[in-house]
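Just one protein chain is left out here, and the rest sit where they should.
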Amino acid sequence: MMTTGSFWFQFASPARFYPLAGRMIPWFGGAAVLLSLVGLYIGFFVAPTDWQQGESYRIIFIHVPAAWMAMFVYLVMAFWAALSLVLNTRLSAMMAQALAPTGAMFAFVSLWTGAFWGRPTWGTYWVWDARLTSTLILLFLYLGFIALRASIDDPRRADRACALLALVGAVNVPIIYFSVQWWNTLHQGASVSLTAAPKMAETMLAGMLVMGLAAWAYTIAAALHRVRSIILEREAHARWTRELVR
Amino acid sequence: MQTDDPTMSVSSALVWACRRDLYLAARSRAELAVVLLFFLLVASLFPLAVSPDPTLLRAIAPGIAWVAALLATLLGLPRLFAADWADGTLEQILLAPAPLPALIAGKVLAHWLVTGLPLLLLAPLAGLQFGLAADAIGILVASLALGTPILSWLGATTAALTLGARGGASLLALLVLPLAVPVLIFGAGAVESFAAGIGAEAHLSLLGAGLILVWVFGPFAAALAVRIAHE
Partner (left out) sequence: MIEWLSMGGYAYYVWMSYGALAIAIVAELFALAGRRRRALEQLAEHAQEDAFEEQAA
């Protein structure tokens, strides 16, 4: 084992990771706020009005990043889940547990903003386009993970059951996206599709990317904060947690 | 590895588990009949809830048949592990000197023979109820033949994960249904494509590919889930 590798392994212990996470949160939180301000500024004041959709298109600056995050967070969750099964580490499972609620939040926001973008653009609040439908199923996958977590009392068993569920889900996610895409093109053609976003001016793309980075920084900060609480909950028997509250 | 290793071979383990479950199923035929009646009942609800207009029914028939098949399969899933879990037999199976994936494959095969296969035989009835043409019914049966085993495997893994978890059948449904969406899309889509003149080959091949995948990975995923349930 290289010494550089073994340096990082110490942080697989919840006790060691707890303070590290605590120091990281302000940085990611601060980055999230800064990036959001920049992104929103670009979104509202720099990006030009879309000639086709008017001002309503500005919803994409939060709709698309939310959809990206919903998808991305699930994959990261599945990564931690796989790690927890392979290495049998508690902390990896705790990270997966910590990411799920934030991922579900982004999935929900993606659906909500998609609906409010769809209404002025396509006339209805809900369109069965490929991305919205896949995100809906993704939301159910998140809720299933959280529900399974809540229904198993033994934390280690819950870790492993949820890890397997997350992996099965992760393998299915591309299949689901593909099948929904297929279904959508067969039935409706490309006309009703939120993926056919307005032709991107560079500023629009920039705004979306900055907001995407902001969402990513926020997710890390939120997940780190949540995992710290999870560590406190689950390591309650350990000496070092008792010392914390003295 | 010893040469006189008492472990059962994969095929004999599979056959043993399948036979055992079939024998047990034969003793509770009423339970199985309920699953099949449920399928017909659900399919019959749609014309009542929507409209008896023949053109409409013919158009939505594949979807309804598939949703009904999915729900019926879901209904029958708990019995895959529930009885063995309750009396501790599942733990014995876990400890048996036989490859666990093979034993589980035997159980799933038996489960499909008892709930999935009869669905295939009932599907034409539902098809007739909805005025589907004979060749369309044929495609429906083919899609169900490929798809119901996939549902059995998705269901088996998820059912094993929920053993000993609170929430029972509704939790199982919440977990399985999102995973079953691709099967639903390609299954119902096969019949719809056929009816539209495009042909069902693409859909059926995708289902076939899925079937191979679940038979390759399913046994190991389900075995892992059963092990996790017994920690």
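We just call them A and B in the order they show up, numbering each chain from 1.
Going forward, a contact is a pair of C-beta atoms (placed from the backbone, for glycine too) under 8 Å apart; a residue touches a chain by one contact, two chains touch by 3 or more.
In this text, all values refer to a predicted model and were calculated from it rather than measured experimentally.
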item: Missing chain: touched chains present in the view; value: A
item: Of A:Leu35, A:Ile62 or A:Met204, the residue in touch with the unshown chain; value: A:Ile62
item: Of A:Gln52, A:Thr124, A:Thr185 or A:Ser229, the residue in touch with the unshown chain; value: A:Ser229
item: Option touching the unshown chain, where A:Phe17, A:Tyr74, A:Trp117 or A:Trp216 are the choices; value: A:Trp117
item: Where the unshown chain meets chain A, residue by residue; value: 44, 49, 54-56, 58-59, 62-63, 66, 101-102, 105, 108-109, 112-113, 116-117, 119-120, 218, 222, 225-226, 228-229, 232-233, 236, 241-242, 244-246
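Following the convention adopted for this analysis, only the chains that are shown with their structure count from here on.
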item: Rounded Å distance, chain A centre to chain B centre (Cα mean); value: 32
item: Complex contacts: residues of chain A adjacent to chain B; value: 137, 140-141, 143-144, 147-148, 151-154, 156-157, 160-161, 164-165, 168-169, 172, 175-176, 178-180, 182-183, 186
item: Interface residues, chain B side, partner chain A - complex; value: 157-158, 161-162, 164-167, 171, 174-175, 177-179, 181-182, 185-186, 189, 193, 210, 221, 224-225, 228-229, 231
